[in-house]
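With one protein chain held back, the other chains of the complex are shown just where they sit.
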Amino acid sequence: LLGTHVAGLSPPRVADVVAALGGELLGDGDLELRRIGALEAADEHTVAHLSQARYRNAMLASAAGCVIAAPAEREALQARRSAILTADPYLYYARLTQWWAARQRPARRPGIHASAVVEPGAQVHPSATIGPLSYVASHAVVGESAWVGAQCHLAEGAQVGPGTRLHARVTMAESCQIGARGIVHSGSVIGADGFGFAPTQGRWEKIEQLGVVRIGDDVEIGANTCIDRGALEDTVLGDGVKLDNLVQVGHNVQVGAHCAMAGCVGIAGSARIGVGCTFGGGAIVLGHLQLVDGVHVSAMTIVTRSILKPGLYSGVFPFDENAAWEKNAATLRQLHALRERLRALEKLGATGA
Amino acid sequence: LLGTHVAGLSPPRVADVVAALGGELLGDGDLELRRIGALEAADEHTVAHLSQARYRNAMLASAAGCVIAAPAEREALQARRSAILTADPYLYYARLTQWWAARQRPARRPGIHASAVVEPGAQVHPSATIGPLSYVASHAVVGESAWVGAQCHLAEGAQVGPGTRLHARVTMAESCQIGARGIVHSGSVIGADGFGFAPTQGRWEKIEQLGVVRIGDDVEIGANTCIDRGALEDTVLGDGVKLDNLVQVGHNVQVGAHCAMAGCVGIAGSARIGVGCTFGGGAIVLGHLQLVDGVHVSAMTIVTRSILKPGLYSGVFPFDENAAWEKNAATLRQLHALRERLRALEKLGATGA
Partner (left out) sequence: LLGTHVAGLSPPRVADVVAALGGELLGDGDLELRRIGALEAADEHTVAHLSQARYRNAMLASAAGCVIAAPAEREALQARRSAILTADPYLYYARLTQWWAARQRPARRPGIHASAVVEPGAQVHPSATIGPLSYVASHAVVGESAWVGAQCHLAEGAQVGPGTRLHARVTMAESCQIGARGIVHSGSVIGADGFGFAPTQGRWEKIEQLGVVRIGDDVEIGANTCIDRGALEDTVLGDGVKLDNLVQVGHNVQVGAHCAMAGCVGIAGSARIGVGCTFGGGAIVLGHLQLVDGVHVSAMTIVTRSILKPGLYSGVFPFDENAAWEKNAATLRQLHALRERLRALEKLGATGA
């Protein structure tokens, strides 16, 4: 829907895009753009982009009325109705989607919905929005132009920074904070208790979680993701961090700026993660480990010791047809014995020689 | 509870079941049924079923007043108070649970609860139900006999098909759709943004997610499961798909009809999955891959390349007592070196021969 031009709004022209986002216009600036699309599924009113060389043939064959591409494609684009040349077409495409969405999204209406419950002592900026059936406890702070969606929960002392948007049904627990321009998707829980217990006589004694969660600026948090409050110190997410859905971040974890975690990642308590690290889906980092800046972890890999050197790390059992896997897995259980047998043979070889 | 007969409702007789669901009645059709149960935990007012040969002894020993079984069991069931013969006892059992639950469930009351917030411009069918404290935005559409539970969220333009039931606290984001006769469990989020960013100078630039989620008919979605909206194209779930709890489906994914995914499965963005595939708990499929019809993936297996042949695929590290695992895992890290040593020995052998 949002990728298609909305009826009633005059469609943008290629020249409008260039005026807003820059780049060099080739060909017809008056072409009306009705959708952003993929090269393969484009028509004359589609704007598409070429960001990887391997899609070049798709570009040449595409019916897209406008293509965003690197200057090196100038020649190939001469015959096309229109094109935009830019050094980083993928980045341009990202900004185009933002510009496009901003044009089409219904305007946000500031104010507190009549069905929301806002306790005395809450500070809601007059330019902020509190959606229907949301709850804002006392001492909660909602900043300038912040947008708290429907059915959200801001507990006592929770803070939402300027321009930050909480989608429907987000929970921010007591005294947890998110900075400016953030996005939190539905169902996320920021500031539930960390998992802390002292074992005693076969039982678990609760350790109250006395810290909070502090989230920087420009952070995006996916749906149903959980970030636990600290035990004594705080759980901290740096600026620009991006978390996908169903991610679990334990108590006291520190996530460096601009890290990205794909869906279903789990970071156990007190892990310290450097700047610009990335984690593939389902990866796990055990507790109390340190990962330096620039560490990249493959999907479904478990990090069991600290990583002090940047680079890509993996630990994944290769999948196979079940019968082949079964044979290999069975042998794997004897791997150490196999090594001993090999060693014995080598000795024999040495003796024999 | 539901499996037990509710006080105040007259218990069904075996003949009532056969009248409703078919099958051949053996013995006493007037036997009153007070519960559906397992063979091992049955009494004379229990109806149980035999669907696998390995439970045959349990059937012979069972005190169940009525047993559902295949016609081959006719002889063995002659002495029992009553029995129902049917070609597929497990299917019969499934339908019996449906019939039983429908008899016992409180009737749904059509209408919009006084505490729900329904915006002007929303289309709610007169036969539909909107539960307490739910929010229905403008241009949302709720079909005939649909049942939106308490505290749900239907964003602008969301569509719920006829007869579909959303349990409490379900989110359907802007313009996302689910077809007829679906079931969505609590906490699920349909249509949060996909995880899309363009890297730029150590930061991430958001790619607005302009597609929607389109879900077919007869789909069931588990609790706290997330299905992301598409980036440009849509995320699509075919008819009859069944997703368990805490499943993550990324943007642009296409899931073929009648696929089933167990808990904690993750499907990364733009994967295309054929018809009738199944995924064990915690399995992961990486992005942009294709899986043809009839692919079955074992639990906790990560699919790292496309699968173009139907069949069962696995990739699981065999678990073991920790000490044994440690030895094998340590050797595994030298596996390539081991292979080289083996090759050297083989050469030596060849030379020696």
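Read from first to last, the chains carry the letters A and B; within each, the first residue is number 1.
One rule holds in what follows: a residue touches a chain if its C-beta (ideal position, glycine included) is under 8 Å from a C-beta of that chain, and two chains touch if they have at least 3 such contacts.
Because the structure is predicted, anything quoted here is derived from the model rather than measured.
Here the missing chain is touched by one residue of A:T46, A:S62, A:T129 or A:Q151, and it is A:Q151.
Chain B meets the missing chain through residues 1-4, 36-38, 41, 88, 90-91, 93-95, 97-98, 100-101, 106, 113, 115, 131-133, 150-151, 167-169, 183, 185-187, 218, 220, 222-224, 240, 242, 244-246, 258, 260, 262-264, 275-276, 281-282, 299-300, 316-322, 325-326, 329-330, 332-336, 338-339, 342, 345-346, 349, 352-353.
Residues touching the missing chain, restricted to chain A, are 117, 133, 135, 151, 153, 155-157, 169, 171, 173-175, 187, 189, 192-193, 195-198, 200, 202-212, 224, 226, 228, 231-233, 246, 248, 250, 264, 266, 268, 282, 284, 286, 297-298, 301-304, 311-318, 320, 324, 327-328, 330-332, 334-335, 338, 341-342, 345, 348, 352 (touch as defined at the top).
Convention: only the chains that are shown with their structure count from here on.
Chain B has its Cα centroid 26 Å from the Cα centroid of chain A.
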